[in-house]
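Below: one structure, written as structure tokens.
Every protein chain except one is present and positioned as in the full complex.
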Amino acid sequence: MPDKVSPVDALPPASRKYGALGARSDKPHWGMIVDQERCIGCWSCAVICKSENDVPLGAWWNRILTNGVALDQPRTERGQLAMEWLPLACQHCENAPCTKVCPVQATYHRSDGVVMMDNDRCIGCRYCMIACPYGVRTFNWGEPERPTTHETGMVVARPLGTVEKCTFCVQRLAEEQVPSCVWSCPAQARIFGDLNDPSSRVATLASSARVLLEDRGTRPSVMYLAPRRKQSI
Amino acid sequence: MPQSRRELLKRGGAAAATLPLAGACATVPAARDYDVAKSLPVDKVVRTTCSPNCTGSCGQLAFVRDGVLVKIQQAADYPDAAYNPRGCMKGLSYLNQVYGPDRILTPLIRTGARGSGEFREATWDEALDRIAADMQRIGAAWGYDSIHVFGQVPGSGYIQKGANYRAAALLGLTHGTSFDFNGDLPMGMPITFGVQNAEHEAKDWANSRFLLLVGSNPVETRIPDVHFIFDAVAAGAKLVVVDPVFSPTASKADAWLQIAPGTDAALALALCEQILADGLADLEFMRTYTDASLLVRADNGKRLREKDLVAGGSDAVFVVWDEATGGPATVGTSRLGFADGVRPALVGTYDVPLASGGSVRATPAFTLVERELLAWTPDRAAQVTGVPAERIVSLARAFARTKPAAILMGGGSNHWYHGDLTGRAFGLLASLTGNVGRSGGGFSVYVGQYKVRVDTSPWWNPDGHKANVVPSIYFVRGKTATMNAAVPYPKNGWHGLIVTFANMFVQTMDTNELHRTLDGLDLVVVVDHQRTETVKWADVVLPATTWYEKTDLTATPLHPYLQLQQPAIDPVGQARSELAIWRGIMTRVAPDLAAKYFAMTEEDAIKAILAASGGPGGPTEGITLEQLKAGPVRLRVPDPDVAFVHQIQEKVPFPPQSLPAALTATAAFVPTRRIEFYKEDDGFLKLGETVPTYKEPFDDGANDPKRYPLRLLTPHSKWRIHSSYANNAWLAEIHGGRPEVFIHPDDAAARSIATGDLIELANTRGSVQAWAHVSDAQRPGAITLPEGWWPRQFAKGRGVNELTSSAVNPVHEIRFLGNMWAPSTGWKDCRCEVRKVAASA
Partner (left out) sequence: MSATTVPMTRVRGDTGWGLTVWIGFLIVVMAAGVAAFAYQFANGLEVTGLRNTMMWGNYILFFMFFVGLSAGGLIVASAGKLFGVAAFKPITRLAVVEATVAVMLAGIFIVPDLGRPERLLNLVLYANPTSPMVWDITIVVAYTVLSASYVWLYTREDLARRGSWLAFGTGTTAREHARDERMKAALAWVALPAAILLHSITAWIFGLQISRTFWYSAIMAPLFIASALVSGLSLVILLALLLRRLGRIDFEDRLVGFVGGLLAVFVVVEAFFVGSEFLTAAYPGVPEDLSPVTRLLFGPYAPLFWTEVLVGLAIPFAILVVRSWRARPALVAAAAILAVFGIFVHRLNLLLNGLSYVPISLPPGVGIGTPQEGVSFATYHWYVPTVVEWLIVLGVLAFGALLFTLAGMYLPLRERAATSSAGL
């Protein structure tokens, strides 16, 4: 075996440049914006998340909801068929119900706004799952099963009996790279960056973006750009 | 007493209970920062290209740890940032194909009856000896041309798939076709433009002001490219989607026209008619670039030629009626447009004196086209297509008034027996509005990954040897009465089949017909890395490497980048590359040829190809293997790469070359060397298809609408590339892994079918059982069962293609050039009836 290297250092220069975090302050608050007009419900972000983070079968940190009657099936609105997609993962709430209820502070805030999990501390009470208004947490009910013959991904798998969820790919942030789902969105519908840096793309778009379940007062760090209004021909 | 009780509750109870908690809950716990987790290290990251039969051709990075793939992610390294990142959830989940339970690890030799799926593991020598021996026996008894090699479209791998051609060329095997067989060959293109096909690179969609999508579902079938449409829309472009089904693409559109299946040509003709009626047509474009003004003889329907006017005149010089002189004028084929001063008439009928004495009545082709169009009033079109007349009118006006306007046609409109007519009609619409050859405009048919962008001849045709190419449709159903004489059909029929890069027994039309052919075969070899249905029917199975385990050269119609596949891991199990496999076979069948022609490595082959098309102005001029190893390299083509740009800007005669064919071969399709809307060949005359027209779907004849009232649409699934990825564990978690048939509530109610019910689809050709999904997105009378599900995933049957038709349209046989003018399949041209088998559990 050759001695190992960081997967970021090993990237072709062009790829590394593509994935670099944009403008950021020295005290960043990471945020993400998903453009529902551009989203095509392809699940690439969900699949790469599974791959990047070695999420076992049955569990998804990131999933794509159809605003319709079934997966990829439109709803009827004022006599017209209509459909959009709603990619959903941890919203990294500033006022996070999950961190409040965790009896052992195993899920907690980082100063850069990321809501993290400490899977070595988690006692598996699943109170955080109950508290999360977005249903984005998943529990390790049994030993992880994979379709491949070996462990994959870029982080170590979480232990049985603990809860896991989207981490904003902190392992990548640590090397100045955007999260994997942002990298892999073929529709370029996901924008990531420092909400504290007014010159960043997320910060500029944030003003026109909306958050999910605003009435719950969770103050998410993930925001959405609503689908456009259609023109007439 | 009560007094004190209340007191007590106040003091003791409530207050004590709430205060501490309330206080604490006001705040969230303080932040913690103790972890600086970084990604786990890897051995290396290798840049390669995802290459199923997809057209995506997306650069991927293979992350390797301890010798195994641990992540696949888009390379996103295209110099043209707009193309980043190319890729989709399927490519990203290929890990599960490489290491999944269906991966074939060793050669297999059949032990049970064919199709029993009973095999024993074998050594490579054993397997190859067996194949070589059988091939020699068949070759001696029937001739090597009775062995049919089916290898699918070349674009996804010029070298490994090229090895098929190379071997076939040397041994005289018959090589099947793919582009036509796949029903992708848009016959309207060779007929009208004299090319195999020609499209704008996806990036150019963003330059459009008006996008008209017909039978195309890019949101699901062009996942890496569809964002260019959104870029255009964001810049104010309008998006109109014509589809019988409310497809995910329709959900993004400004307008969705729910057309009756198989009637697109009628819509196109009506649009043209309306544009003419409104005086919005670009007649100058028609004059300059098309055959509109060329005179056609009223007596025999042939074009008037110089030789008709003067003795010894040329057969390749045509005649117009010059309004300037009030007489005939001749036009050559060396340049588009006309000599200065000539004002060719587009309308009218003229008596033209003949060399033979006397005169002939002749009409400009445009007048003949217009005559056909006159019949296509919005009202008539509305009756045929089900699209309201007023919407047709408003669409026509909007389309004609907005420039540039692009027409994107897909398989949904093309995969019909009369798909050629549809293509010709939309080609006319694009020309009438002067959109051809313009950035942001054009008429592009996006279908399979057929495109040969570089000169592959040094690899495919060693020392000029060429494979014996026969359309694979004739393998499936034998000769047709109308088969073109030029087709080199093997004199002793079919005796062997070698399938590679294809899941033939799932993806072939009229599957039961194919099985009849199969029964007569002495040898069936299948090369694949997944245990597909096709593998099940093989005598010998050879384990192939994936594109993470071998070297190849790829390109696609969607973007003009040349890319490599580069091995990231050692072959899994005993897998071997196709080149290695053919080398093994050749060494046994023809050692001398093997030594001479199969010693080459992939890299040698790539170098040879780069050299062959690397001349001045050539597509690979200055491109080296080293550059390709580092990343994608844009071919030397205009930017943006726009179809027919030379013809339109420099008036160079049509057609541009369609590799690998010689220019002369395809130029023959359009003798006027212009865009042809009038076809004079006897075949067209006989069938009354000289000008773009509309004909009813063909299967209505074969499958009586009374007994088989439903149209069966089998579009491509977002979750698969055809049948590939149908066994992918991650994706199955999302879509559930069992075939669903989408049916409109009315059709369902009429058959008391509910979502989840097990239903049977049947017609005269076959039947299959799957599960119903009642959906408002469907059009009444048309059901959708996306192609590509494996038979093992159905409740019963050999898959949806038991029902599809192998009918051959004689127009596609008027000429013959494999993959360029050959029978194109009408997958969607299919009727059936549905019945409930069992209610949902």
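Per-chain numbering from 1; labels A and B assigned in written order.
To be clear about the criterion, a residue touches a chain if its C-beta (ideal position, glycine included) is under 8 Å from a C-beta of that chain, and two chains touch if they have at least 3 such contacts.
These numbers come from a predicted model, not from an experiment.
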Item to check | Partners of the unshown chain among those that are drawn | outcome: A, B
Checklist entry - Which of A:K4, A:R63, A:R201 or A:R219 touches the chain that is not shown? => result A:R63
Item to check | Of A:T138, A:Q171 or A:S200, the residue in touch with the unshown chain | outcome: A:T138
Checklist entry - List the chain A residues touching the unshown chain? => result 56-60, 63, 65-71, 73, 86, 88, 97, 100-106, 121-127, 129-135, 137-143, 145, 159-163, 212-213, 216-217
Checklist outcome for this item: chain B residues touching the chain left out here are 1, 5, 8, 12-14, 16-18, 20-21, 24-25, 27-29, 733-738
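One rule holds in what follows: only the chains that are shown with their structure count from here on.
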Item to check | Touching residues on chain A, where the partner in the complex is chain B | outcome: 1-2, 4-8, 10-12, 14-15, 18-19, 37-38, 40-44, 46-48, 50-52, 57-58, 60, 69-74, 76, 81-84, 94-96, 99-100, 105, 108-112, 116, 118, 147-156, 170-172, 174-175, 180, 183-189, 228, 230-233
Checklist entry - Considering the complex alone, what residue numbers of chain B touch chain A? => result 25, 28-33, 35-45, 47, 61, 63, 65-79, 81, 84-89, 92-93, 95-96, 98-101, 219-220, 223-224, 226-227, 230, 233-234, 238, 240, 246, 248, 250-256, 394-395, 398, 630-631, 718, 728-731, 733-735, 773, 775-777
